[in-house]
Each structure stands twice: as C-alpha cells, then as structure tokens.
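Shown here: the complex without one of its protein chains, the others still in place.
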Amino acid sequence: MSTLLSISRLNVDFALRKSTLRAINDVSLTIEEGERLGVVGESGAGKSVLGFSIIQLISKPGFIASGEIQFQGKNLASCTYEEMRSIRGNQISMIFQDPMMTLNPVLTIGSQMRETLQAHRQISTAEADRICIEKLKKVYIPSSEKRLKQFPHEFSGGMRQRIVIAISLLTDPSLIIADEPTTALDVTIQAEILDLMLELCESDNMGLMLITHDLAVVSQVTQRIAVMYAGTIVELGSTALITRDPQHPYTVGLLGALPQRAARSKRLNQIPGVMPGLAKIPPGCPFSNRCSLVEAICRSTRPALETKQSGIQVACHMVK
Amino acid sequence: MKKGIESMKTDVLVSIRNLVKYFDISGGWLEQLRFTGGRISRQEVIVKAVNDISFDILKGETVAVVGESGCGKSTLARTVMSLYPPNSGEIYYQDKRIDQLSEKQLKYYRTRMQMIFQDPYASLNPRMTVEDILSEPIHFHHPSMTREQVKEKIIKVMKQVGIDPDWQDRFPHEFSGGQRQRISIARALTLDPDFIVADEPIAALDVSIQAQILNLLMDLQQENDLTYLFISHDLSVVEHISNKVAVMYLGSLCEFGETEHLFSNPNHPYTQALLSAIPKLGQRFSHTRLPGDVPTPINLPPGCVFHTRCPYAREICFRQVPQLIKEDGKTAVACHGAAEGWLK
Amino acid sequence: MFAFTVRRIAQGLIVMVVISFIGFAIKHNFGDPVRELVGERVTPVERAQIRQQLGLNDPFLMQYGRFLNDALHGDLGRSYFFKKPVTEVIMSKAPATLELVFCASLIVIFLSIPLGIYSAIHPKNIWSRIIMSGSILGVSMPVFLTAILLIYIFSVELGWLPSFGRGETVKLFGFWNSGMLTKDGLLHLIMPSIALSSIMLPLFIRLIRSEMMEVLESEYVKYAWAKGIKAKRVWYVHAFKNTLLPVITVGGVQLGIMVAFTILTETVFQWQGMGSMFIQSVERADTALMVSYIVVVGFIFVVVNTIVDIIYGLVNPTVRVTGRK
Partner (left out) sequence: MSLRWRQLKESDFVYYFFRDPVAYVSFAILLVLVISAFGAPLFAPHDPYDQTTIDIMDSELPPAWKDEGTAKFLLGTDDMGRDMFSTMLYGMRISIIIGLGAVALQAFIGIIIGLLSGYIKRFDTILMRIADVQLSFSTYMIAIFIGATCQMMFGVANYEKIAAPLLILIIGLAEWPQYARTVRASVLAERKKEYVEAARVIGLSKIRIMWRHILPNTLSPVLVISTVQVANAIMSEAALSFLGLGMPQSKPSLGSLITAGFEYIFSGTWWITIFPGILLVLLILVINLLGDWVRDYLNPKLYKG
C-alpha cells in the first residue's frame, strides 16, 4: 500500500474585516490507497473546511496560509487553477451533504453527468452516455437509460444522493471526499447509502474521506478516525481502537455522550460548556476550558499530536 | 373502542383517540385544474398527515413518537397542542375533551400543556430579550402577579435550566444553540405545566450539547413531575429517554408499546427495518433493505400504507387497513401478518 | 403544463374584466357621450332624447355589459377630439409606440445581460464598479430628465440628432407607419429609445447581477466547481440558466412597464404615439380616448404577463412537469 494523500502542517485562515482567524491549525494526516478515513467533529470544528481545502474550494474569505497537500506526486496547495480543475471531479471526487441542493434544478441528470466526463476526457456523447448508464446501474438506479433525461426534482432524496455518488464514480477517482453524505437523509436511506459507499470503495479500491459528526456512522464505514476539535486534530488512529478505548478527554466525552453507550434512562456523560468559536480558542490546549483533567501546562502549551502507548496518536499532555 | 387500547384510567394524563389531520394544499380553484386523459377536471390536493391515531399517555411517563421525515409526527404533536384543529378524532386531557374548545376555553389548558421546539434559532423571537420571552406567558396567564413575583419566577426557571439569571436583558442572538434551547425550555416551564410536547428538541444540536439537553430534560421530569410527548427521528435517543414508543409511518401508527420490549422484540416489519438501520458503534451493518421509496402522503396506498415496501406483504395487505392490536400484552401492532401469525 | 397555461390565461381574463370595469366606471362618471357624439350645441330636450336612445338611463351594470360587448367587437366609442372611432385613432398611433418600445427593449436585453453577468462574476473588478456606479446613477435619473439632457447635448449643443417627431415614415401593410425603414426615421428613433431604456437598463443590470450572485453562492454551483467543470460552463450554463428564471418573471413585468414610460418619453420628444395621445386626451377631457387607452394598455400588460408566465413555465422544469409553481 502506498500513500494516496498526505497533508502536512496545514493551516487555513479566514480573513475577516477586523482580523484573521485560524480555522485549521497545523493539521497533518495521510490516507493510504484504498483506505477509508473518517473525520469526526462537531459543527465549527473545521472538518468541512479541511475537506474543501484539499480540492482548493474553501469558501471565501478562507485561504490556505501554509502547509502541503501531497496527492499523487503533486502539492495541491501550490497547483495552478487549471491543474487543480483537472484533478477535481477526476482523481478526487466530492459528495456534498444535501442531495436536494447539490444537483442543478434546471439541468437534466444526463447533462450533469456528461459534463463531468467531458470536462476531463475527450469522448463522444454516446460514449459518455454509456459510461453514465453503467455508473447509474452501479448505484442501483433502475431503468438508467430513461433517467438521463429526467430532472432532479423527479427523484427522491435517497435517489439523488445515489446519482451524486454515480457522478463521483464517473471518472474512476482514487479518492472520494464525502462531506456529511447522509446527514440530510432518513435513517433507513442513510444505511443504504453508507452500505453502497462501503461496497463501492471496497470493490474499486478507492480512498474515502468521510466527514461527519456521527461517530456511529464513522465507526461502521472507516478504518481510521481523525477527531477534530476547534480546528485541530486531537486524536487519530484505528477506528476499532478509538471506539473501544478512546484516549483524548474530548473523544472520551463525545463517546460517553452517546445514548447508545449509557444505561437506559440514566443521565448521560456530558461535556460541560460549548466548543469555543474561532475567535475565542484558549491558548495552550484548545480543549483546556472544558477538560476535567486540566493542569497548568494545558493552559500554557499546545499539546502536539503524538503516538501514545495505546498506538493512537493523541494531542494531550495528560495521556501517556 | 378497540381492544388494543387500555380503557381510560385515572392515571391517564393525555389521551388521543382516532385522530385524523388532513391539509388541503390545493390552493384556489384555478390551481385545482388538472388536464388528464383529454379532459379538464378539478382536483383537490390533500395531504393526509395523520390517519386515525390513538394512544394514551400516562402521568409521569415519556412517550416517544418516532418515524422518518414526513411521517406526520410533528403534525401529531401540533394537533395535540391544539395548534391545528383535527379533522376528526378526540383529544382528552385528564378525561376532559379539549380538541373542540375555543381559544378562550383553552386558556387553562395552555398553562397545563406546553411545547418545546426543534430549531433553537427560530423558536425565540429575535426582537425580545430573555426577560420578555419568559415573562410574557406569566403576564398573560397570571395578570395579577406582581412585578416582583414574576421576576422571582423568571430567576427560578432560569436557574433550573442552567442559564445565569443575570443574562435576562440579553437577546437570543447572544446565546449559543444549546443555551437557546435551554431558554426555550425555560419558557415552557414558566407556567408550571404537567405535560410537555417536545418536537425534536435536540435534532439541531451538536452531539455534546445533545447530551446536556437530554440530561436537563430528564432532570426536569424528576424535579417537576413532568409528562413528555417526545418527538424524534433518532432511535437511539428515543431508546434512552422514553418509557413507551409509538412508531409512525406515513401518518399511521405501526406499533406502540413499552420501549424496552419494542426495541428488543419489534413486531412490525417497518419497526424491524427502522431498528436495523440505526448505525451502531463499532459494528458493521446488518440492516434490512426496504425496496422503493416512501409514497407521498397525498396519494396514500390502499390497505396497509406500508405494503408498497413491505417484504412480507400479502394480498390482504393491499385491501384492508390493519388494526392496531395488542398481541402479547406489551406492544400493540398494526400488521395483518402479526395478527394472523404468518409474519416472522 | 396545459393546466398551468389555462390557469394563467384565466387569471389574465379576470384581470381584463377588472380593468375594463374600472375604465367603464371612469367613463360613466366623467364622460359625456352625448357631447362626444353631437357636440355642445344641442338643446336640453334633444339631449335628453339622445340620452334615452343611447340607453344612458339604463342601470349601471347593464350599460357596463353593453360596453363590454362593444369592446369585444372592437368598438371602444368615438373620440370627441378626433371625431373618429377610438379604435381607429389608437391603431394609427400604436405603431409609433410599439416601435419605440421594441428598440428600447433591444437595448435593454442586449446590454443588461452581458453587463449584469460580468459584474456578477467579477464583483470586485474596476469595470464592475463602474457598471454598478453607472447603474445607480441611471436608476436615479428620471426618464424625462434623461430625455431633456439628450436633447440638450445632441440636438441643441452638438446638433447631431433630431430632437422631435418620428421623421420620415413608410406605410406597411396599409396601416403600419414604420420609422424603422428609412435613415431619417432611424435617426429619430435613437434618442427616444435610449431615453426610454435609460431606467430599465440599470434596473435590469442590478437585477441580473444580484440574482446571479445569489445563484453563484448556491450549493449546486459549488458542486459544479467540485466536479472540475470549466468556468465558462459553470457561469453560462449552471448559473445563468438559474438566473434566468427570476429575471424572466421580473423582467417581463418590467418590459410591460416600459409602455408606461412611453408617456414621458413621447411627451418630451413629441413622438406621435399612444403615450402622447393619452396625455393630450387628458388635457382635452377626451374621456372615451383616455379610457380606451387604459383598456388597451391593460390588455398589453396582461398579454405580456401571461406570455412571460408561460415562458417561465417552459423554462422551469419543475413547472413543466408538475404544473405547479
């Protein structure tokens, strides 16, 4: 197995009117070929920004301040616009959160699929249609030929997300970034979509970066997890290890807060307070103001992400 | 009435009987014109949001209503709160029928029954301070209370929900989502109700905040002796917090029973599929696939509403609407297969 | 889609009935049909006789019904001033106004779309800033003032362009006096068309720009970028097609409104069209002509709006398939 994507010391800033805020702080991680990595965190933790920074589509006023994103021998952080365009949707595909919003309402499914192929390959329309139909079949959309002429509003939410997945498969990418792909869907549909994604990644040996707030979802689909808090990765390691025996106090708290883990009708373990906004991140460890293990060093020195005894990388002074 | 439902007992707080709620969304008569098969016809478009639902809520318990989006659970909650008049059926509060009362006659019941909403950003009026928001119900229902008494009450509820009483003059936008939800809960508590309808109270919150609010709701239930009707789509939350669960699909009640029993032994095929789809920490999926999509509530399938997706559907399911029947004394199921014993 | 079209047309008809009712009410209360017919020098006795003959003592609604019936047969009464049937007068004036509106619409459509798109795509660019400053100045300039300034600069000071009238016209199909076929006629058209488009153009630019900027922020445009689509396709296919929908709705109505602005433009340029005819009919208290103008303009508005709604339905797949807006 070789490394597919390697992010090192990435910093992403948001330039506001009065100041500049750091949304991603010194993040490093790798994804091996065919590996499925989950990025977990609460809203505002920077997980979506991380996903979009890989394909250089951070919404304004965000920008990459420093760091490298190595992908297939190229540093994406310093690619030209045209180089980047030819990678997006080609080697790296993206799946968005709300399938009701991601498809253009006035274009047919067929034209939205075809354009992706034709943006990256010199192929005829007939050939493009053939590939589109093949991929629609792959995501179990019945009577695919007819579907190409239909508009998005003629499909249900689950079907639309399948179409989005089919679009992301068109160019046989080596990495798919899925940003909360099932959050807008119902449980039964969510299970189907996750199942489908897992199946496709395994059969085509595709890398997957699954961005979500739902630990249970991540634990079912991925091999490794990165837990993000206030713009940094606080814990990174094997999914099985982390779900069984989390190390960082934040991950411990997060897992403890799940009703699944608690005895029925008993109080849940709750983390006090809220995640600080970007402007209010405390010095030292960003979690220090909510942490039960906090000591003096936590308030002054930022802990680095290090491999601990458990074999998990943790950014915490208190974990041995 | 029906065999499956317990007869009224004194400890029944709220009772819902054969509740039906339709919405007419066809608009003006010009909007109703349709052109089908060569002729123009008028067609009313009616959303059948809630179809013939009955269950009881006992004092002090938490009844959860679960179902996927569009199944009518929120409509049910709002109809129970008399925000929508039901098309038919009855709602009783402590044996008094309340669904046909005028706003004036309802006034007393408004102090007994309160509601908590889903969206902490939309549920607080952005132009009112916390004090205004919390004092409004008190002023309205107890105009004789003095300024000091009102103030005292507000401080009390704010402390109870964990908001610093010094923040009374602040506006909602100065609070985080979790804090707003606390204020929303505080507003429901100012009138000391017995019964609270919580419509997806934690769906819009982050995981760590969800736990805080769930804990708060459980604490308040103990301290204030509250009864909850808890609407949610999150089955693991429901399993944790409720005593009884009502599973809804397309406006109908599929299954109703004690939480523990229902979760360990689901009878209705839809409940089974729903439970199997919950993502469980550290396990791979083993969910039951349901074919097809949820039909629209405008054109309900005849017979059992679930038959279009049910893997076990037989001929009878296409024709006849199944009744809610209590089979084993613990859960009531609306399924021909369960009733006739050919399911499993 | 069929039901949708039927609905739109039915709504248009209802509006027409309302307009004709208002028009008739004005005519009924302020007009004097006897005077329109025979002039002032008639004895009161004869007058009363004529009134009886004309059915002017009948109930209001009955008279309205007659008015409606006549109008449907193309009879809108007689003009007191022109001593001719109103329909004839309007038909002779309409080509001038319609040609003016046509030219102004061309200017609006062909300038606003590229300028609007450009300033939406590059909002911070210096050219966009110039376009936007120009358009807010344009929105703040009353049409008649623009017209006066044009006359002052190009006719009075520079003497390049004619300042009033339609110039040389050619008769087409026996009734249509066209100024668009001669050089003189075209020269006369330049300034009035610019003046008439001067307030619509900036409004359209601002409308297209703001709608397009909103669309560019949407999830599906972001997704199109993420698919690696070329910028031109994202802008002109993904974004512009969605911008078109609201622009068609608002834009259609605005083009109808342009007919209203012809009153001002035609007055300044002494353009012999329906607008200046209307103002003159007000001054001369020519009630029949005035009311007919209201009804005719109302009809034009309703037709334009209905067509626009139907086009909207054709462009928007949601309406095309489900028939609901």
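Letters are used for the chains, namely A, B and C, taken in the order the chains are written, and counting of residues starts over at 1 for each.
Here is the rule we use: contacts are C-beta pairs under 8 Å (C-beta built on N, C-alpha and C of every residue); 3 or more make two chains touch, one makes a residue touch a chain.
Note that the structure is a prediction, hence the values are computed from the model and not measured.
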Visible chains that the absent chain touches, using the contact criterion stated earlier: B, C
Touching residue (missing chain; options B:N51, B:S123 or B:Q210): B:S123
Full-complex contact with the absent chain, from B:S54, B:S184 or B:T308: B:S184
Missing-chain contacts mapped onto chain C: 14-15, 18-19, 26, 30, 136-137, 139-145, 148-149, 151-152, 156, 163, 246, 253, 256-257, 259-261, 263-264, 267-268, 279, 282-283, 285, 287, 290, 294, 297-298, 301-302, 305
Touch list for chain B against the chain that is not drawn: 28, 78, 81, 83, 103, 106-107, 110, 113-115, 117-119, 122-127, 136-137, 140-141, 184, 187, 191
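One rule holds in what follows: only the chains that are shown with their structure count from here on.
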Complex contact set, residues of chain A against chain B: 42-43, 156, 158-159, 186-188, 190-192, 194-195, 198, 213-217, 219-220, 239-240, 243-244, 253-262, 264-265, 267-272, 274-275
Touch list for chain B against partner chain A, complex: 68-69, 176, 178-179, 206-212, 214-215, 218-219, 233, 235-237, 239-241, 259-260, 273-274, 276-285, 287, 289-290, 293-294
Touching residues on chain C, where the partner in the complex is chain A: 218-230, 233, 237-238, 241-242, 245, 315-318, 321-322
